[in-house]
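This report concerns only the one structure given below.
Here the complex is missing a single protein chain, while all its other protein chains stay put.
Presenting chain A:
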Amino acid sequence: MVSKIINHSINKDEEKILSFMARIEAGEKIEADDWMPDEYRNVLIKLISMHGISEIMGALPEKEWVPKAPSLKRKLGIMAKVQDEMGHGQLLLRVTEDLIKPLGKTREDIMEDLFSGDLKFHNVFHMEAPTWGDAGLIGWLVDGAAIITQTNMLSASYGPYARALKRICAEEVFHAQHGEAIILALAEGTEAQKAMIQDSINRWWESLLMFFGPGDAKAVGTSKQDITAKYKIRSKSNEELRQDFFTKYVPRILSLGLTIPDLTMHFDDQKKEWIYRQPDWNRFKEIVRNKGPKSQERLRLRKLSYENNEWVRSALSSGSENEAG
């Protein structure tokens, strides 16, 4: 009798999964309150919370340059950009909150996971940004790379994420223009200014390659690539995205009279692909495990502000209990 019931419920789950996959195959959008397999929910939570927290942690390297931007125009530009990034973080955390609600989790848990190292943020945001050239390069190439990976998910099967990405991508275009404007001003400037951009490219090149993730699972051990493809969350592979990045940006970098710090870099006409030196994927693993040059310092900033404002959060929650406002 007992085994019959179990069999029955297994069949029911299988049916649910089959009809869920049929919706995915048909290109239907899944919504927050729809039934979904745990595997789907979990991969979304991982992907979107990492994206959201990366937007927030990503504001920190640029934060360094907001007060220092060298003109009123640049101050206004970078302030607007970093505000957008925090806005993206907010939007994505809300999407994540809906996904973790059935698991009894809240935003507090997301923050705790960040501090404990369970929730990782993008490799680029662990790196140093010691010059104004880096502030420009982040907008130009890091946001440029983000546009490539995010447009790849614009038709993601999960409706709330696809809609958030649509808004985010529209703003990212302005970010890339903002970054490019800084870089162009430096490229047309003094010798010292030109040297500043080359220095930034040299420093960021490997991180930019890492940004798209390893080409196959072998490089770092595991990969979400297969699962995200199965559920039609993303279409292109890491390597395809990296190749798109090269196609778009290598010519632009060279046309500014700059060089790429990889002598093997070239387009192979026969293979129809860019040949390049692989970044150090072991290093990549270390970096995203919060062992990058700025990982601890930036986590410390977030953690400190979290602790420092404890009294504000508790005042707000007591206030809402007292008078519902």
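Note that in this section a residue touches a chain if its C-beta (ideal position, glycine included) is under 8 Å from a C-beta of that chain, and two chains touch if they have at least 3 such contacts; residues count from 1.
Keep in mind that, in the parts below, contacts and distances are computed from a predicted model.
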{"item": "Which of \"Cell division protein FtsX\", \"ABC transporter ATP-binding protein\", \"DNA mismatch repair protein MutL\" or \"Phenylacetate-CoA oxygenase subunit PaaI\" matches, in UniProt, the chain that is not displayed", "value": "\"Phenylacetate-CoA oxygenase subunit PaaI\""}
{"item": "Identified contact with the non-displayed chain, of A:Asn202, A:Thr247 or A:Asn309", "value": "A:Asn309"}
{"item": "Of A:Thr151, A:Gln177, A:Gln193 or A:Ser235, the residue in touch with the unshown chain", "value": "A:Gln193"}
{"item": "Which residue of A:Ser71, A:Ser116 or A:Gln270 touches the chain not shown here", "value": "A:Ser71"}
{"item": "On chain A, residues whose C-beta touches the chain left out of the figure", "value": "56, 59-60, 63-64, 66-72, 74-76, 79-80, 82-83, 86-87, 89-90, 93, 132, 182, 185-186, 188-190, 192-193, 300-302, 304-305, 308-309, 311-316, 318-319, 322-323, 325"}
